[in-house]
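Of the protein chains in this complex, all but one are displayed in their positions.
Here the chain labels run A and B in written order, and each chain numbers its own residues starting at 1.
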Amino acid sequence: MGVSDSYERGREFLIEDPIRAALVIVFVVLALDLVRQLAVGQTQFSEFGVLLKDGLMRGLFFGLAGIGLSMTYSILNFANFAHGDLITGGAFGGVAATYVIAGGFGTEAALGSLLLVGAGGSVFGAALGIGVATSPLAVLAGVVVAAVASIALALIIDRFVYKPIRDRSGITLLITSIGVAFALRYLIVFVFGPGRRGVTDPSGIPSVAVPVIDGTVNVDLHEVSLLVVAVVLMLGLHFLLQRTRLGKAMRAMADNEDLARITGIPTERVVRFTWIIGAGLAGVAGYMFVLWNETLHWFQFWSLLLPVFAAVILGGIGSVYGAIAGGLVIGFVMSLSVVWIPGGLSRAAAFLIMIAVLLVRPEGIFAGRSTA
Amino acid sequence: MSGAEQSADDRGTLAAVWEQDAVKLTALVSGLFAAYVVGGLLLSYGLRQQLNELAQLSFFIAVFAMLALALNLHWGYTGLFNIGVIGFMGIGIYTTAILSKGATLTEPAAGTTGGFGLPLWIGIIGGVVAAGLFGGLVALPALRLRADYFAIVTVGLSEVVRFTLLEQSLQQGQVLGYWVGLGGGSGLLLDFDPVDRLLGAFGLLESYTRFSERTGEAIGIGSNPKPVFDGILYGLVLLVFLVGFYVLLTRVGSSPYGRVLKAIREDEDATKALGKDTDRFKIKAFVIGCALMGLGGILLYASQGAITPNAFRPRITFFVWIALIIGGAGSNTGSVMGGAIFAAVLYQGPIFFSNVIEGSFEIDAVNTFAQAVGPLAAADPVPLLAYTVDNIGQLRFVIMGLVLIYLMHNRPEGILGHRKETASTIPLGRRRAKTGGSPPATDGGEENRGVDGE
Partner (left out) sequence: MSTVSDTEVDDVVDTNAPAEDVEIEEPEAQDSDVERAAKHTPSAIPLRVEGLRKEFGGIVAVDEASFEITEGTLTGLIGPNGAGKSTTFNCITGVHEPTAGQVQFNGEDITGLSPDRIANRGLVRTFQIARELEEMTVMENMMLAPKGQRGESLWRSVLPFVRRSVSEQEEEILERCWEMLEFFEIDHLADEYAGNLSGGQRKLLELARALLTEPTVLLLDEPFAGVNPSLEERLLGHIHDLRDDGYTFLIVEHDMDLIMQNCERVIVMHQGRVLTEGPPAEIKRNEDVIEAYLGGEVE
């Protein structure tokens, strides 16, 4: 009975939801192939471990950054193409703060160079000994400044750019956000210069080699920090959404703005908090990503915007938990895809998944309910 | 307008459209050219530089106007939110390059690869067809998506195209004995010169070379005058293509077909309810637009000598969008004007302006923003200005972004835009009052109907 029962259920699943079924099948096939590869040694366990860890790091970033994108998409009703450059702006702000503190407020290098994150190769992160272990205060300040800078940027942009056209269509806002993205991105180049800089001191990052079956996987302090920060922020957000009145109002607005307005939820206040939470999380995520990635440049997060979109779409627009889950999926897809396809196409794989989801299930694969 | 009398004749209408819009367009373009000439005189440019400048200007005007026209078919007419323009352009020029690069039958040196050695015109047709086919491939599943999802799909695909072009494993390989490939990150050398090929096709290359040398000497533009003439000739060729784009798309727009496209843009469900198979119309419009974008890409890059994947970033898509929105989506004339204004004012303008400044004043620009703003404390704005002029290349993108924001706030319909280009092959004026009706009420204002009247 048990067998025929689950057979019956499987059949129903296949018929009722062929898309999810197809995804499950692809996933199972790839998983089996992976097991085979690991078994015959085509892929080493340690290699796989590194990919997994990489995917987790990226995924956490995509998820955290995606929360803001997802919230503005559902609450303000437009796809914000400036979200990536907002993160870049915050990251430059945060790293500048770190440089200034680590550089002894101008004692170790010219204050201008520190403020401009070593524009033109005037000072390097390695020289300042930047790292969670080596300059914890500077990093902590950097995280805070990154969040504050992103929030400030978001609020200023919202006040002058989006608010006056709040009642227009999502398309108008989308096109406008492309203008914002352009202006912001090139303003960043204009101020900070076009160089790609190393912002940490790679020798000062403690790491442990975790033994895996056929080798080791190095885990360093910046990776642990990214993980801890991400988990703490996600839990905090969960608490906020579930337990506070503001969170409930936000969820209500994401569901149905008109209804929320009628029932007396203060719309503008919710909008403001949407920006604050979304940009704040994105700013911190961006900063931690830069630390992990060890480099910073002007179009860094613009080029990561599409994967963030992919995460949001995968998780279902408007769903915070979906964004986190979607982020992790996209992160793992991008890093694990190299097992099967050339590394240069890993981003292409992530985008193709996003496109496939948009085509067959635009409400996201973790659907069920679309909000929070 | 006497043309209305010969009612079935569409030439009367076209002429009327042409009259008005051509006047506007010519005035605008010659104004822009005049501004550049004056700027060149201010800079006391030599004739050679002046000519180069103008050739480049007509090149960019033509390219952006063509691309804006193609995008107008998608967005202005059909309401298809395509922000993957660059992907179709890339497919166009890469296909052309692979088809028309010189054939290499033995394994080439690292970093180079050959093509199929076909005549350039075949390569161009191939590129256009490839871009159109790719458009069809995208369109089939994606056309039913909401506009914003469609946008994300198209921009995502344009990036997938770029990643594919970058991919090392596709760098080179052997197909039918030919060594061909996408060239990976270092791209492809274009070993064909479109101007030479064009002239060669008419057997004019030699006399052209002789002509350019003699004339160059006569008007004194220094040694090796051919590149100057090449630039001018290529600019003119592109302007001819632009006229072709304009005529084609105006015809598409002013027809029952264009009428259905417009209707789809306004309300697809209502259009379906009137018995129009909207999917078919949308797919065709999308494919044609993509093919034209492919052609635009070919014309933009064919004369550059080389192409690399990282030139095909979404940025260029947004240039085309800004051009279209400046001109006014929904209007073919507006698209051309938008393209011209974008090219001359926003794209080339700031650089030209900074050249004028740098040519007129002796300034040493500082290297970083900090050094530029530092002296502000001592009320010395010169370093900042110098830095600004020096970095105008980046600042112009900031300006473009701000212009886009401004337009969306204040003039979402564009500066010159109007959606009044009548979607019909004939003027929709009152017929000669044959049956009853109320003739006196509608007699006035007949002249302007169906053309462009307020």
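Everything that follows uses one rule, which is that a contact is a pair of C-beta atoms (placed from the backbone, for glycine too) under 8 Å apart; a residue touches a chain by one contact, two chains touch by 3 or more.
Given the structure is predicted, the values throughout are model-derived calculations rather than measurements.
Asks: Touched by the hidden chain, which of the shown chains?
Replies: Taking every chain of the complex into account, the missing one touches B.
Asks: Considering the complete complex, identify which of B:24, B:226, B:276 or B:409 is in touch with the unshown chain.
Replies: Selected residue, touching the omitted chain: B:276.
Asks: For the chain that's not shown, point to the residue among B:190, B:288, B:324 or B:389 touching it.
Replies: Spelled out, the listed residue whose C-beta touches the missing chain is B:288.
Asks: For the chain that got dropped from the picture, name the residues of chain B it touches.
Replies: Spelled out for chain B, the touching residues are 7-10, 248, 251-252, 255-260, 262-263, 265-267, 269-278, 281, 284, 288, 330, 419, 422-426, 428, 430-431, 435-438, 441-442, 445, 449, 453.
Note that only the chains that are shown with their structure count from here on.
Asks: Could you state the distance in Å from the CA-based centre of chain A to that of chain B?
Replies: The mean C-alpha positions of chain A and chain B differ by 35 Å.
Asks: Spell out the part of chain A that touches chain B in their complex, as residue ranges.
Replies: 78-79, 110-113, 115-116, 119-120, 122, 161, 164-165, 168, 170-172, 174-176, 178-187, 189-194, 306, 309-310, 313, 342, 344-345, 347-348, 351-352, 354-355, 358-359, 362
Asks: Note which residues of chain B are touching chain A in the complex, please.
Replies: Contact set of chain B toward chain A: 81, 83, 141-142, 145-149, 151-153, 155-157, 159-160, 163-164, 166-169, 318, 321, 325, 367-371, 374, 391, 394-395, 397-398, 400-405, 408-409, 412.
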